[in-house]
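A single protein chain has been omitted from the complex, and every remaining protein chain is retained in its original position.
So, chain A:
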Amino acid sequence: MSTLESSEQLLPSTDDLMALLEQMWDSFVSPMPLLPAAPAPAHDWSTSVSVDGAWSGRITLYLSDAGAQLIAGRMLASVIAADPAAPAALAEEDLRDAIGELANILGGNLKSLMPEPSVLSLPVVEHSPAAPADDAAPRCRLDLAWQGEPVTVHVQLIASN
């Protein structure tokens, strides 16, 4: 058995990843479903966490500008409703905070499914990120849409430190 085949066995299944994503979405974003979609040509935001230990990987969520605004707006709905002075568009700090938390939740739940012990990083949020790597490394990827906006989730094994 090659190293690549061994590594692929350590990736989550797309079914497990989808179940985690749907549970998180339903609790914190919206009961409106995430739907399968063609791979998006580009994304505006990425939010990722890494897991390092007995299982080491990076979980990244890619979003459009409009999608990130919609999602963060849903997560902050109660805050905005309680503040009449809140601006129509979310502050970038709040947007980064909200989508960073989504990566944290996805990563924490995924970490629990994989071999332990391992350590979860703090989330990293980037604007204008590089596209998801389409190389030969083992990965698990979901291409979805929510409210017409692309939502891509990418899990990739990384070398343990």
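Rule of thumb we're sticking to: a residue touches a chain if its C-beta (ideal position, glycine included) is under 8 Å from a C-beta of that chain, and two chains touch if they have at least 3 such contacts; residues count from 1.
Methods note: contacts and distances are computed from a predicted model.
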Could you check which of "Sensory box/GGDEF family protein", "ABC transporter related protein", "ABC-2 type transport system permease protein" or "Response regulator" matches the UniProt name for the chain that's left out? "Response regulator"
Which residue of A:Asp16, A:Asp97, A:Glu126 or A:Asp143 touches the chain not shown here: A:Asp97
Out of A:Leu17, A:Met75 or A:Val151, which residue would touch the omitted chain in the full complex? A:Met75
Looking at A:Ala42, A:Ala66, A:Leu122 or A:Ile158, which residue reaches the missing chain? A:Leu122
On chain A, what residues meet the omitted chain? 23-24, 26-28, 72, 75-76, 78-79, 94, 97-98, 100-101, 104-109, 111-112, 116-117, 120, 122
